[in-house]
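Here's the structure we're looking at; comments come further down.
Left out: one protein chain. Kept in place: all the others.
Order of writing sets the labels: A and B. Residues in every chain begin at 1.
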Amino acid sequence: MSQIHVSTTVNGDAVEFLCEPDETLLTVLRDRLGLTGSKEGCGSGDCGACSITIDGRLVCSCLALGAEAQGCEIATIEGMAEGENLHPLQSKFLEHAALQCGICTPGFLVAAKALLEKNPDPSETEIRYWLAGNLCRCTGYDKIIRAVMDTAEEMKAAKS
Amino acid sequence: MNYQSEVSPDARKFKSIGTRPLRPDGLDKVTGKARFGADVSAPGMLHGVILRSPHAHALIKSIDTSKAEAAEGVHAVVTRADFGSDFDNPDVMDNVMAGKKALYDGHTVAAIAASSEAAARKALKLIKVEYEVLKGVTDVDAALAPDAPILHEDMVPDGVDPAPTKPTNIAHRHEFGHGDVDKGFKEADIIIERSFKTEAAHQGYIEPHACLATLGSDGRGELWCCTQGHYYVRELCADLLKIEESQLRVTASEIGGGFGGKTTVFIEPVALALSKKSNRPVKIVMSRNEVFRASGPTASSSVDVKIGVKKDGRITAGFANLRYQGGAYPGSPVEFGAMSAFACYDLENVKTVGYDIVTNRPKQVAYRAPGAPMAAFAIESVVDELAKKVGMDPIEFRLKNASSAGSKSSYGPTFSDIGLALTLETAKNHPHYSAPLGPNQGRGVACGFWFNFGGQTSVSLAVNADGTVGLSVGTPDIGGSRASLSLMVAEEMGVEYEKVRAIIADTASLGYNDVTDGSRVTFASGIAAIEASRNACKVMCARAAKTWGIPEDAVVWEDGHAKPAGSNAGDFKPMSLVEIAANASSTGGPIAGHHEINADGAGVSFSTHLADVEVDPETGRAEVVRYTVFQDAGKAIHPSYVEGQFQGGAVQGIGWALNEEYIYDNEGRLQNPGFLDYRIPVASDLPMIDAVILEVPNPGHPYGVRGVGETSIVPPLATVANALAAAAGIRMTDIPMSPPKVLKAIDEAK
Partner (left out) sequence: MARIILWGGLKALANGANELDSDAKNVRALLDELVELYPGLKPRLNKGVSVAIDGEIFRDNWFAEIKPDSTVHVLPLLAGG
């Protein structure tokens, strides 16, 4: 089986890799590019721990193929902070103790960021439905939802 | 150890304890840098994959691995023949790699290490296993039928009198209680008898089991894995691989949830065996399918309850017969179910009988307060009905019968100060209890109990030259314990929280540490961290005393400073930790503290939960619309993470109550081994979970800590069932209360 050559952009960096035709983008990110921040919780798109964006669209990277990344802009948890400065969501997750074990946290952050970019003023219900594709077994979601609501408030205030 | 004098009210004013600083591992976890089980690799690493039995019950007649061994990229194949015999933990061995029989769908039969996962998976298909398929059994009651297939020909239960002469699927019988239940039932005005069933629920941690193993022919190895207890992993692997404990260094990765499910080994001994055979590092990562089929869910249960009550609401007798299946090997947590079932009540006459039963399912593993939620579901459901029958408010009814200091517990020992009544009183006076309900909504209440324990802990800390503190603990941090332990060290030494850096040390660095379970870490590792701090402070007092030229016992440690004990000791300016640390080299060398204990005195824990549930009469879907947890924490060290434990446990219980279940077909094959069909709660299923922390100090800990991790999963099953009963007028006795079952019950009630 011959491998496929892919040129893409990951967190703003130009990246090239070879992958098998049936290799998932998650495997490429984790095993070929060393970006292990995206996690494999299920491999079937049910848990959201591998959430990334491709050209700004939120996807489960376990359901995308590495070969599909050709020419795309990929964003992962590793690219969320800008230098030393955490994204407001990252800071709020820490402040609200919105993580216990932390395995689902990268996926939640990527998904929540995608939400706030689309809808800067979501209701609690909108947040709960948007994040329904991300499983957390530790927190009962309470502190996660509060952290996202608080971030939205703060980002709104910063803009006005 | 008893710390009664320290925890009495006003004994001390805390500076750090009770604050909510950021967790030390937080930054790594929000930026993707934290390294979990599957996140590491090694040079020359091979990928291990596992061949699993497709049969629930089968004799393994032969295994031919020759073709797989010859396949491209394959470096090693192992079966049970590659392990020795005569193990201290024979059931663990047999569960890790099947011997004569495959005992459940997913039981490991062989494993392959190859240069890529794809090559290993391809080679799996070349292993030829000849099975003789046997009739199996997965239901707990069916396993007791006279003609039930027998899993273990040598299993004769203990605790049964007279002992059976033929093998059965019962491993143990337990009995607890006191008084005379027959007499008690005669005194009762009202008696309710009901039977309940709960299906198995999986711990559902989001991180599948993962490990990276190296083992050489010299018997030396290293293991990286996600586990709640790397010392126990070392102990088990040393037994199964026949190597010396000192030669196996186990490092605990960050752990992506456990809830009891990561307190044993599954893939770790297999990876070590493959590594030894191939002389290469081997990494194994379970798929979600494997996690469901072959790591432990909790037990399923079948429980009969009988409770008698006087018209005035006083319970005269309680009886329960509990049958738990714990999968293919003995060890269901039925004794804890039988011990805890009536623990919330002060009863004159109480008896519980528990049977530990084996079936063709994966060996159950502990799940948060193992055994207690199923028992509480049954008892608290009947208690709810009794309260209604005698016309009492359900909280008043519970308060009338509640255990308190001096009550003889249903499992024997007498309780000292406990917080059950406080949780009930607080719930009664909380705005939630009197809030108006909407259409199709009902409110439920239930109580829960868990024992908690302490256990073996070894902690070490070092005072660095710049006045910071390095803290090494051996209990994996599963929910923020590095933060709570750092807070205790900061409090005790009088340094800022940020000056303490806590790490989880590997097995070569500290004495033995029991697993992170039993709600024990903030309690037991906390005691050890506090005592280690006190030791280091004693050393610093001695250094100051030497510097001042006064006796050591004339110096005390206060607010981060060594101070003369009184005016008689001399007039010296207090010496700060920073100053003492900076001069350590000149005053005697490094300053450190350590402490080792097997902690007792954990202090039992109680909680009361309130739920409002709305039932859709068209679909049978039940939705929790409001939920409040009231629990005694003894003393909350980091309140945010205490609330997190309350909230997380409650939601796991809600999932178990409403949706989660193991579904087997007639051949004993698991039908829903994935998160799509095994449905754990998602954010849109839930309301906010209000957490009310109560504090009845535990004299067994210097600050009064009680473990908080487990009790929160005990009441939700009954809380939700009682709310559902109030909402729809149906008494559900079968968990999960999924929409089809609820709809059926609503239709039948019409």
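By our rule, a contact is a pair of C-beta atoms (placed from the backbone, for glycine too) under 8 Å apart; a residue touches a chain by one contact, two chains touch by 3 or more.
Bear in mind that the values here come from a model prediction, so they are computed numbers and not experimental data.
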For the chain that is not shown, enumerate the shown chains it touches in the whole assembly. B
Touching residue (missing chain; options B:353, B:629 or B:654): B:353
Just one of B:8, B:246 or B:598 touches the chain that is missing; which is it? B:598
Hidden partner chain, touching residue among B:33, B:67 or B:172: B:172
Pick from B:518, B:593, B:687 or B:704: which residue touches the chain that isn't shown? B:518
If I consider the whole complex, including the chain that's not displayed, which of B:368, B:499 or B:595 touches that chain? B:368
Hidden partner chain, residues of chain B it touches: 158-161, 163, 172-177, 203, 259-261, 263, 333, 335-336, 339, 353, 366-370, 411-416, 451-455, 517-520, 598, 600-602, 710
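As a working rule, only the chains that are shown with their structure count from here on.
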With chain centres taken as the means of their Cα atoms, state the distance from chain A to chain B in Å. 29
Chain A residues touching chain B - in the complex, by the definition given at the top: 20, 30-31, 35-44, 46-47, 49, 76-78, 80-81, 86, 90, 93-97, 99-106, 109, 125, 127-129, 131-146
List of chain B residues in touch with chain A within their complex: 20, 22-23, 25-27, 29-36, 38-39, 41, 118, 203-208, 254-259, 285, 287-288, 478-480, 638, 640-641, 643-644, 647-648, 650-652, 674-676, 680-686, 688-689, 691
